[in-house]
Structures are given as structure tokens and as C-alpha cells.
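Note that one protein chain of the assembly has been removed; the remaining protein chains are unaltered in position.
Order of writing sets the labels: A, B, C and D. Residues in every chain begin at 1.
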Amino acid sequence: MVSPVLLIVIPLGLAFCVPLIGMVSKRFARFVPVVACLFNLVVSVQLLPAVLSKPIVVDLGGFGAPFSINLFVGPVGILFSLLIALAGFVVSLYALAYIDKGPTTRYHTLYLLLLVGATGVVLTGDVFNLFVFFEILCISSYVLVAYRGDKDGVESAVKYLIQGALGSALLLTGIGLLYGLFGTLNMAHIAVQAGSADPIPLFVAMALIVVGLGVEAAIFPLNAWLPDAHSSAPSSISAILSGIAIEVGLYAVVRMVFTVFGASSMLSFLMFLGVLTLLVGELCAFAQSNIKRMLAYSSIGQIGLIIFAIAIATSGSITGGFFQLVSHTLSKALLFLAAGYMIYRSGSMDISSLEGMGKRMPLTAFAFAVGAFSLVGLPPFAGFPSKLLIIRGALADGGALLALLVGLVLLGTVIEGAYFFRVIQTVFFKKGDGETARCEAPAIALVSMFVLVALIIVIGVYPSLIIGVLNSAASELLVRADYIGRVLG
Amino acid sequence: MSLELLMVVALGGSLLTYVLGRVSSRLRNGFAVLVSLALVAMVASLYGKALHVSYYEDFLGMSLVLRVSGLSWLFAMTASTLGCLSVVFSLSYMKGKERTSFYYSMLLLVNAAMLGVVLSGDLLSLFIFWEIMSWSTFLLISYNGGPALAAGMKYFVMSFVGSLAMLAGLLTVYGSFGTLEFGGVAAGMLSASPGYILAIFVLFGVAFGTKNAIWPFHAWLPPAHSEAPSPFSAILSGILIKMGVYGFLLIIFVLVGLRNFMALGADGLPLHTVLSIVGAITILFPTFMAIMQNDAKKLLAWSTVAQAGYIILGISFGTSLSVAGGVFHFVNHAVFKALLFMVVGTVEYRTKGVRDLDSLGGLIKKMPLTFAVALIGVCGLIGVPLTNGFVSKWLIYKTLILERSPFLALVALFGTWGTILYSYKFLHNIFLGQLPEKYKDLERAPMTMRLPMTVLSIVVVLFGVLPGIPLSVINSIDTSFGLKPLNVTLWGLASDTGALNTINILAAVFAGLLIVWLVLKSGGRKVSVDQADNYAAGAAIPKDKYQYSVGFYAPLTRMVAPYLKDFMDSFYMRLAGWVGGLGSGIRRIYTGYVGDYAMYIVLFLAALIFVQLTWSPW
Amino acid sequence: MRSIAIIILLAIVAVGIGVALMAIPFGVAKTQVGDHYTESGIGDTGASNIVTSVVVGYRAFDTLGEITILFVAAMGLGAVLAGGRKLGQRRDVEPASLILRTGCRFLFPLLLLFGAYIFIHGHLTPGGGFQGGAVIASAFLLVYLSCPGRRVSKVWSQTTESLGALTFVVLGLVGLTVGGHYYLSSFMPHGVVNELFSAGIIPVIYVAIGLKVGSDLTGIIDGMMEETI
Amino acid sequence: MRILWLVLSPLIALAVGLFFLGLSRRVMARIHWRYGPPLYQPLIEIFRYFTQKGSSHGVLFGLGIVLSLAGSIVVILFLPFGGICSMSGSGGMLVVLYMMLLAPLGIALSGGEAANPNASIGISRKLMLALGYELPFLLIVLAIMTHYDTISLVDIVSAQRETASAFASFPLVLSGIAYLLILPAMLGMRPFEVVHAPQEISSGPIAEYSGPYLGLVTIQHALTTFIGISLFVNLVWGGAGNPFVFFLKMLVVLAFGLFVNAAFPRLRVEQAVRYLWRWPTLIAFVGLILVVTLGR
Partner (left out) sequence: MSFLQDYVYYIGAFGLVLIGLFIILSRRNLIKVIIGLSILDTGINLFLISVGYISKGTAPIFSKPGLVAEDMVDPVPQALVLTSIVIGVAVLALALALAMRLHKLHGTLDLRKIGELKW
């Protein structure tokens, strides 16, 4: 069996190779991320059965559990790494055609490093190591947002950087407090002691960490960077940021709250926060006329939904939350990719400039529609089973409060449906005034989009394909003792 | 005939139609007709069977089931027949339009989804097909662009609210009973508390009511029906919105059970009374709206809302007579409303898209057959004896009077008079009066349009003269609901409290016609004169001006228009405006100044710490 | 107004953190992990500098991430600045004074040597790859200051950067295959403590890190200079 | 016997109707201080029309009037006429209400095809006016049907004969008054004459008829008058045990109509509808509420 550490190390090594290869030939350098993601995909799939039967704990350096950094490759980790590899693979395929100007070698290196950072965050079992990988993820995304070097890109990158750096500083302070309190950085080790610790310092540490991670996770008051960054980045990067980066941030928050702190009393608050995030995101998206900004706000809404689902903290709802996460990654990536070429061809990000795109680029527009349908949660697309699971989970215990929140969530979904369908109408049914010549996206970009389309439909029709992973991921989050026991032996 | 095969043919046919459309449009058209015909045949062969198949064992732990019962057979049959006729009608209607492959494929998809809805054996697959139906309908409504976009949007949002309510309802049901199969749910409902049943009923009722466009959920229907392509309007009005009726029948009689249903609600105001009052409002208000319309399809659309009210009124009484009336009226409405939409479609097709009632007229000379079928359709709509609409309305009225609900009966009967007004306006302004000059060279409707219209008009008369044919099917549905069977004869209904015998009426009418015709024949000679050769008190008859159609009911309109505000619609529009305004307001927190953003972060942190230090809730 | 709000918020945060700090007494030994490192660090890694043994031994994976971050920063700086650069656009700058130039010429090799010393002795004395790399970068900074026209070869600096990082990665992989089957396990002999050739892979890694950090920082300086010149 | 009545009742209705037409012309003339035509004048006119040439505007032109007249005949077959009802048990009052639609509808269709705006205006007025009186009329009919708990006209009549006529029994008296108030509108008499308004729109719907067609229209008019009055007598005045009494009752009602006809000027259609929806509707509504609340 391959070691899961390769999931991080091999892409990292390849990323370091990219500049070298780029010196020889820029054309070859483009393919490195594709190869790396493919590798990760294969390894993740290969690891999957073993992980599902028993989580793998990888000791780095071989000094024993609390002393050396360890990777915890449980169902959650493997789920995320699969997702990252998959989205990364598709988007890197897309980028082969889409990224044709500027310092492309640097783009591909940074892109790969972003994915490495994300993979590291989800696999690591050490708080500080998480911070380090988190920084890799963040810093490379700052750069990639500004990749085109235009006015908007740089502006949003600066704003993103300031907020991100502030968040990281708070996170680091929190980690420092944790170390001061417990004298260890290992998550499981902290988790063991967290129960007996003084509640107020523990809470302050948790608040700092959750706020710090929440900036990247786009929880409601902390998400002001997101619409700017996601809308000004190149579309391939928007896809990855929306599809991977914020989910990874969310993973970190969830891991902290559930596993490290075991803070079950925070969950109802998180639930409210999730619904609030959802409503704010959807309402803002509803008022947008810029397509990418709309998609960005919609990501905020979706994240809110996922937080809501996970914070309910029943096995069913967490499964639903993870399912939503998967479907959001696939659909939002697809939406950004499709929108990317439509914007590229029409030359404007205004929704009204997409008129007639259904005729000019039918396949791309079709892919966009599938993404939108899935995100809104219509059958038979992947978003449907996820919404079903979440609401089933939320309604299962029959509380009036949860029912009310579910009502608000459904309201948000309606708003979401409204603005997505408005775009679909514009794309397909509004008569464009100008160009009518066909200008389909390049083949490689279409291939990448249709991989996602196929996945969305297949998962939508056969949700049982992934439900096993999601179920064990949910139980990993819920059963802290398992995690601790597995790491500390 | 297995149900899975039926669904595979329906769904696969839709997909394949699109693919074939890429190859050749003739092939595609033929294939589409073939598929829809095959569906009719397959559904017909299911008659009287009771099948129950689980086609998807484990969808997130729930099993999906297809089943056929008497009720679902009736709906499936109506749906597939109308679908087939609509496809045939489309053959010429859609000629030369763009994106026809998309159109046909969506039409078949809607058809398939409707079959799925009525053949579902559990609530989840009902919901899945319901949603597929909703979004494919949205795409078809939006198909024409322009004003259709707003119509589509309104449809989608309202229908989406409905289906999400249904989702919440069905998941609550799942949470309490652990199953979604109709049988299991019904068993669970037997012991459920009335408050619980009421909540479930309301959640489902919103979904079904929205689809069925009963007041106050009607706002989407008029624009959607008028802006959709006409063959699809026929489906939309004829069968698609009746999925709501199916839903109501399902939940009242199959899931909740009639006895539970009648016991729901407060003592003074039981739920079924509320439902029938809603039905009455749905009759009254849209009827007057229809009278005031100047767009042929909008007129028909409002009329659809009003007729839906009759159906709800019938169902809500829950007696064997009223349910039979409601269900029969559904079938009849499907037939004659589809027919009338096709008539408008034909006119629209020949006049290149004109459906403004103020600018048409006199087409009877150019399209006699179309006029004849339109007349039959209108008679059905009004409920003239010897057409199908009469029988079903008779059943409903009779229930209302015998159940001592004279006010509801008043509304229903008065609604019929309103129906006459707008139906006549429809007929007169399109077909009667003077023919405008520009339509002098109008051709007759093409064969593929005349065929489905003729078929439907034959059905209108057939069911009117021999109501026993459909009523025996409906009677079996009634008995399957546990209602007292009716004494159905081929010619109508035998009963102590006033029988219906269409043979008597038929004989009387024929006798009357014969006598009068003979009298007329015996009179002096008759000469045919030109249509425009009118009595004009010696004045010359101006071309194109000798027509009274603008403001046909102007005095009445002047009188009632101030009281006829569609305030539900304006309420929804204002609500949408509020949501937009709220969005624009909220997004202002993203001020663009990064200092503020950093402030939010610190503020959030400080708030967390402050709350914990002061109240320590966590 | 805004300032007052900020001060209130910060006061709340300060109070919160202050309360938390009450639970972390200052100057008292309290960590299990740290104690373990000082107790058995030499035995485990063979480095007499325990900080080094933590940085490159126990928590070497962090360090891998760390150099990645530097790599990202250097790359990113190039990408950001390359985005808006117009080719051939260069201002003339006046040359540095003679004293600066001469001084730099003397100092440059010495600084390089000193930097190399620091990272080679990272496992024995205070210092290590990062510190050494920074010193090396300062040597190049001096060159830039004294001779504004002179540039470091991009190819070389990038190659060093990549190779340095790759060495780290590959060493870890070798550890995975030969020694102990742990990634980054110390598979080379530990040798005698406090001698130069000791502590297994730590010096090798530190050398690689030193070179890499040196070229990274140089690259950053180079990018900045290029923008300003 | 039944077959005989089937044949006879339309003829009787025609005779009575024509007599009423002649009578009303005569009475009106006397009120106007004129002599007026003889009582059999309508019959003479009908014969004259049938011998004249008629011009047709199309198939529907003839078909519509035939339909209309046939509808009226069917209604007559369903109406009890002094204890005689040729066709009971075929749907009762509901069928009557519906068959009464056919007459105006047929005229409307055939008049519509004639493409004369005057006809269209007349039809639109007729339909609006009908909507106006239909509301109180339905309230009245429903009150009666609810009160006697049947939809069969024969049952209603016999129920009234067992006790008192609807007019005289307490909850129904309001309905009866309302019926009186709307009766002129149902009969198309002044002040509700706006449909035909000969001076204004050349007799409205029948502007285009000539020859045999006009003859049929006149017959139709006679039958309509008969139906309107006999419905009144049946519904609220208890019908009659034999045709003769029935005929007398009808005469009284007609006299009342003529009195109103002579006394009031013509109303515009809006005014008419407004009137109909005000007092008669209110009274009929109260009547219906009383019936429902008091029960039988």
C-alpha cells in the first residue's frame, strides 16, 4: 500500500520541478499540475478502501504520536483529498487552454502549491502544521487572485491579503494559547486534555482559532474578501477558490470545533451563523448584476448551508453537509469554468452581456445550466440528494427551532433558484443583439467541464456511490474518542 | 407491460429526440410522434391493472416505487393522450422556429415527468418527478423569450416555493414514519395527531395548490400560460397544472384518508370548508379577470384558474358525487382547454403570432373547421348540455345544493355566467364579426393541427352524450377511495335526488332542432349574401372598420375593474421587490474599504469573547 | 468615533486574552512535549542543538511547509510584479559611491562564507538554514546596492531554489523507502554528538535549506529591485 | 299521454307567448292613448316573414337561430305547466338553468356571424345584463332549492302546493320580492330594454335578420317571454294544479311587467347592472341567508 504522505509530497516535489521544466519548455510545464492531480486522484482512490475500514495514521519522522507531526488519513481526510485532486485535475485541464497569457509557469507552480496546501490542511493531525499548510494555501491564493495583474485583481488581492493575514495572526495567537495551555500541538493530544481544561481560556483560544480559520471559511461577518477575490481572479482560480479553498477552511473550522475542542455547546450558535451566512450570501447574490460576483456570493450561501448542516451534528445531517460540500465543489467549479469562457468570449462580466450565449456556445451554456440546476438542488443532479439529506437530517429530531431554521434555509434556496434561473434565462432565451457566430470553448476546456457534468449527473442519480464515504466521515467527526485512540494508540 | 419500461421509453425518448434532432429534423419529428404514441398505447394497456414495482432499492436509504392504480391510470392516460396530440400539433406549429430539438425533447420530458408523478408509488419519487416536471416546464415557458422570461421566472419561483414545502412535508413524514411509500404513510397517518396531519396537509397543499394555481397561488399561471408556446400551453393548462389535483386527491384520499381529512381544522371552520371557500374564490375572481382580458391566451389562462376552482370545490366536499364531479371535470377541462389553446395556436400560426382579441375577427370564413371545434370547446367550457363540461358541472352543482352550501353553489353557477361572457368574447373577437383586410388570404389550418383539434372536439361531445364511459372509470376510483359507488348508467346517473339522463336531453334537443329546422326550411327562400353586406342605415360600410371588438364589455369593465385588483399578485411582486431591496441593502455592508472588513473580523472576535465573558453560554 | 469603537473592541479582546493568560503562568515548565525533546532530542536525532532537532527532526514537515511558503512568496512576487511589467522599460540610476562599492566587494565573499558557516553548523550552534540563507541573501542585497546594474542570474537562482527544495523532498522520500519507513525519518547514521558530521540527515537538509532560502530571498530582493529600478 | 304533451307543450307555449306579445303591444298602445294592433298581429307577422325572402350571412347564421329556438323548446319541455311536465327526471332545475343559456348563445352566435357592429353591441349588452340579473336570480333559485331540498322543478312545485306558495311562506318571501324586482330585466322589458334599443342600435342582435330568420326570432321572443313568466310562477307562485289557473297566474305576472314597462324609462347597461346588483341582490341574499339559517 502506498503511504498517504505521498499525497502531499509528490505534488510538492513536482511543484518544485515546474520552474526547472519551465526553463526547458513552457509547454511541458503546463502538464505538471495535470499529472500531479492525476497521481493524487489515483492514490486517493487506491487508499479509499483501506481508509474506510480503518483510518491510517502516518507518523512523520517516526518519533511517536505526540512528538512528531502525524497525518491522520481518515474518511474525512480522504474525502477531501479526493475532492481536491478531482477538482484540481479538472481545473488544471481547463487551465491548459484558459491560461495562455502572462507568467504561465508561475501560475502552474502556484496552482499546484495551492492544492498541496489544501491537501496538507485536510490530512494533517497537528495544529501548527495545519497553520503552515493553511498559509501555503492562503498565500498562493493571494498571488493567484492577482495573477492577471489588472486593477481589480490587485485590489482584491490586497484586501484578501490584509484580511487573510489578520486571520492568520489570530489563528497563530490561538495556537500559541493552546500550546501554552496544553504544551502540545498534536490535535488528538489536545483533544484528550481539552475536556479537563479551564473553560474560559479554552474558549478564548477556540474563539481566536475559529475566527482565524473562519476568514478563509467565509463564515458570515468574516467573508468580505470573498466576493472581491472570487470575482476578480481568473475563472480557473475562482473555481478552485470556491470549490476547494473555502471548503478546506470550513474543514479546518469543523475539525477544530468537533475533534479538537469537542465544543458541542457551540454548535447551536454555529447553526444560526450558518443560516445567517446562507441568507446574507443568497440575498447579496440576488442583487448582483455581475455574474462572477453573483457566483461568489452564492458560494457564501452554500458554505452557510454546509455549516448549518454540519452544526446540527447528527449523523444524517453531517452526511448531508458533506454531500452538499461535494456537490457544491463540483457544481460551483463547473459554473465558474463555464462562466469563465462565456465571459472570455463576451468580454464582460455583466449578466446581460451573456445574452444569446446559449446559441453561441451551446455546450458551455449547457454545462452552466447543469451546474446551476445542481446547485439549486433539482433532481436528477448532485445537489438534490445533498439538500434532501440536509433537510432530512434537520427535520429528523422534530424540534420547532430546527424547523424554523429549515424554513429559512428553504427560503434561501428559493432566492438562489431565482437568481440562477434568471441567468439561465439570459443565457438561453434572451435574444442577443450583437454576435451570433458560434464561438465554442476549446475542446480541452469542454472536456474538463463535461467531466464535471457527468459526475454531477452520476452522483445525482446514484448517490449511494459516495454515501459510504460520507457516512464514515460523519462518524469520524462525531466519535472523537476514535480519533484520539487511533492517534495516541 | 412493466412500469419501468414505460418510464424508460418516456425519459429515453425525450433524450433520444434531442440527439436525433442533431441528425435530421424529419427523423426527430417522426420519432417524437412515435414515442408519444407508444406511450399512449403503453398507458392504455395498463388499464385495470394494479402493479407495484420498486425500481430503485436504495436512494439514500429510501426505496423508490412505481405503481399504477385507477386514479393514476386516469391521469396517466390523459397526460399521455394530450402529450401525443400536442406533439402532433407542434409539427406544424413549430416549423421554422429555432431550437426545435430542444423544444420537442423538453415537451417529451415534461410528458415523461408527468407520467412519473402519477405513477409514483412513494412520495420521494413523486417529488423527484415533480421537480423534473417543474424545471422542464420552466424551460419551455421561457422558450419564447421577451415577456416569457418574466412569466417563466414567476412560475419557477412560485412552483419552487411549493415544491420545497412539499420536500419539507415529505421529509417530516419520513422522520415520523420511516417510510415514504403510500401504503406505509397511510398506515402511519391513521394514528397521527390532527395537528400533525394538518401541518403535513398544509405543506403539501402549498405545493399542490401552487401547481394547480388555486387562489392565492394563482399569480404565476396567467403570464405563464399566455407566453408559453401554444401546444405547450395546451399541456400546461390541460394536464400539467392538474398534477396539483392529483396531489390533492392523493393526500386527501390515499394518504390522510377521508375521515381524517374531514375532521381536520377548527370546529367552526373545518379544513375542507376552507378548501372549498378557496375553491370558490378561485372560481369567482379569475372569471372576472378573464372577462377583462384582451389577449386570447391570457383569457384562456384566467379561465383555467377559474376551472381549477371548480375541481377543488368538487374534491373538497369528499362525497362520492362531488369527487366524481371534480375528477370528471379535470378530464373534461383537460380536453376542452387543450382544444381551445390549440385553436389559439392555430390562429396564431396562421396570423403570424397575433392573439390580440382586439385586432382579429371574422376568421370563421377562413377557418371554418377551427371555428367549429372552438365552438365545441367553448360549449364544453361553459357546460352547455350535451358537452362533457355540463355533466361534470352538474355533478358539482348537485353536490353543492344537496350538501346545503347554496353560497358556494351560487359562486359556481354565477361563475358559469361569467364563463359565458368571456367565452363569447373569445369566439366573437376571433371568429365572428368582420374579417380584417389583412387576413383576406388566410389559409385553412394545416392537417397536423386539425387532426388533434378534431380528436379533442369529438371527445368533448362523446363524453357529453355518453358520460357513462368516463364516469364508470371515475366511479371505480371513487370506490377505491372508499366512497359509496354511484349508480352510473351509460347516459348519466340514476339517483333519487334528481337523476341525470343525457338521452332525454339529447332527444329533446334533436327534436327541437328538427322541428325548428323544418320550420325554417318551410319558410321563404334564403339567399346567401356577403358577410359585409350589412344593414347600415344607408351608410357606406367602411372596410376594416365595421367591427365591434375593442372594449367588448366596456361598461362592465368600467364597473368592476376598480374592485378587481389582483392583490395577491401585487403582493408577490412587492415581496420580490422587498427581497431585492433587502439584498441591495445587505450587500452594502461590503463597503469596499478593507479597514471595515478588518473591523468585522475583530468585532466578531470581540463579540464572541464579550458574550462568553458576560453570560458564558458556551 | 471610529477610534473609540476600535479601542473598545480591542479592550474586550485584551480582557479576553488576559483572562486566558491567567491560565498560562509565565516562566514555569509546563510542556510534556518540550521536555521530551530536550530529554531525548540528542538520542533521537543526534543534533546537539535541540531547536534544530525540533525544526529539522521532530517537526521537519513544518519546515518543509515553511520553505514551500518562501517558495510561494518568491514565485508569487515574481508573478505579481511580472503582471504589469513592460519590457525594456528601465530608468537610469546613478551608480553607488566608491566606498560602498569597495566595501561590498570585500564583504561579499565574507558574508557568503559566514552564511555557509551558519547553515552548515546549524545542528551544533545557534543558527541554521534559514538564518544562513538570510545572511547569504544579505550578501546579494549588498551587491544590488552597490552595483545597481548587476543582476543575479535568474536561471541559477531558480535552479538552486528548486533543487534545494527538491533535495528536502527527495531526502524525505528516501527516508520513506530505506529507513524506518517513515517519511523524513533520520536514516543516516547519527555519528558522534557535537561533531560536524553528525545528526544524520539534518546537516544535509540544512544545507539544502540554506541554499534555497538564500536564493529565495535573493529572488525576492531581485524582484523588488527590478520594480524600483 | 306523455308523447302528446311532448308535442303539445311547445305549441301551447307558442300560442301563449304570441298572445302575450300581442297583448302587451295592445296594452302599451292603450297606455299611449293609441288603438294599437289586433291581438293576433304577431301571428300575422310571423306568417308574413315566412313568405318573404331572407338573406343569410353564412351557415352559422341559420344554425345559431335554430339552436337558440331548439334550446327554448327544450326548456319548455322541462318546465311544468300547470301540473303537466313533459320531461321530468332529467336533471331538474340545473338542466333548465343550463338550457336557458342556449337561447341567448344561439342568437349571439348567429348575430355575431352577421358582422354587424350593432348586433355585436347588442349581444355584449345582453350578456352583461344577463350577468346582472343572473346573480340575484341564482340567489333566489338557490334559496328555493335549498329550502325544499331538491333540484327538481316538479318537486319544488308540488312542495309549494302541499303548503303555501313560496311567496307566502316566511323565509322565501324575500326571494319572491327580489324575483319581482328582477323580472322585467329577465323579460327584457323596459327599463331593461337596452339590448334591443331599436332607435339606437337598430334592434341590436336581430338587426340583420330578415324573412324566415326574423320569423324564427319572433317565435323565439314569444317563447322566451313564456319561459320567463312561467318560471316565475313555478318557482315562487306555486305553479298550478291545472293549465288554466297557471295561465291566469301568468297573465297577472305579465300585467305587472307591462306596468313597469310603461312606467320607467330605459336604463343604460351600467345603470341596469348596478341596480340589479344592489337592491334585488341584497334582498335575495338576505333571503338566502334566512333560508340557510332558519332551515326548513
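Just so it is clear, a residue touches a chain if its C-beta (ideal position, glycine included) is under 8 Å from a C-beta of that chain, and two chains touch if they have at least 3 such contacts.
All values derive from a computational prediction rather than experimental measurement.
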Interface partners of the hidden chain - shown chains only, full complex considered: A, B, C
Those residues of chain B which, in the complete complex, touch the missing chain: 584, 587-588, 590-595, 598-599, 602
Those residues of chain C which, in the complete complex, touch the missing chain: 2-3, 6-7, 9-10, 13-14, 17-18, 21, 24-29, 31, 33-35, 37-39, 41-42, 48-51, 53-55, 59, 62-63, 65-67, 69-70, 72-74, 76-77, 80-81, 83-84, 124-126, 128, 130, 193-194, 217, 220, 223-224, 227-228
Contacts of chain A with the absent chain, listed as residue ranges: 128, 132, 135, 139, 142-143, 146, 149-152, 154-159, 161-162, 165-166, 168-169, 172-173, 175-176, 179-180, 183, 185, 227-228, 231-232, 284, 287
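Operating definition for what follows: only the chains that are shown with their structure count from here on.
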Chain centre separation (chain A, chain B; CA means) in Å: 43
For chain A paired with chain C, centre-to-centre distance based on mean C-alpha positions, whole Å: 30
Shared-contact residues (touching 2 or more other chains) in chain A: 200, 204, 207
Multi-partner residues of chain D (at least 2 other chains): none
Touching residues (chain side chain A, partner chain C) in the complex: 3, 5, 9, 12-13, 15-17, 19-20, 23, 58-63, 66-69, 102-103, 106-107, 109-110, 113, 116-117, 120, 126, 128-129, 132-133, 135-136, 139-140, 142-143, 146-150, 153-154, 157, 173, 177, 179-181, 183-186, 197-198, 200-201, 204-205, 207
Chain D to chain B touching residues, read off their complex: 6, 10, 49-60, 62, 65-67, 69-74, 77-78, 87, 89-92, 94-95, 97-99, 101-102, 105, 108-109, 112-118, 120-121, 123-125, 127-128, 130-131, 134-135, 138-139, 142-143, 145-146, 149-152, 202, 207-208, 211-213, 215-216, 219, 268-270, 273-274, 288, 291-292
In the complex, chain B residues that touch chain A: 58-60, 98-99, 127-128, 131-132, 134-135, 138-139, 142-146, 148-149, 152-153, 156-157, 160-161, 164-165, 167-168, 171-172, 174-176, 576, 579-580, 582-584, 586-587, 589-590, 594, 596-598, 600-605, 608-609, 612-613, 616-618
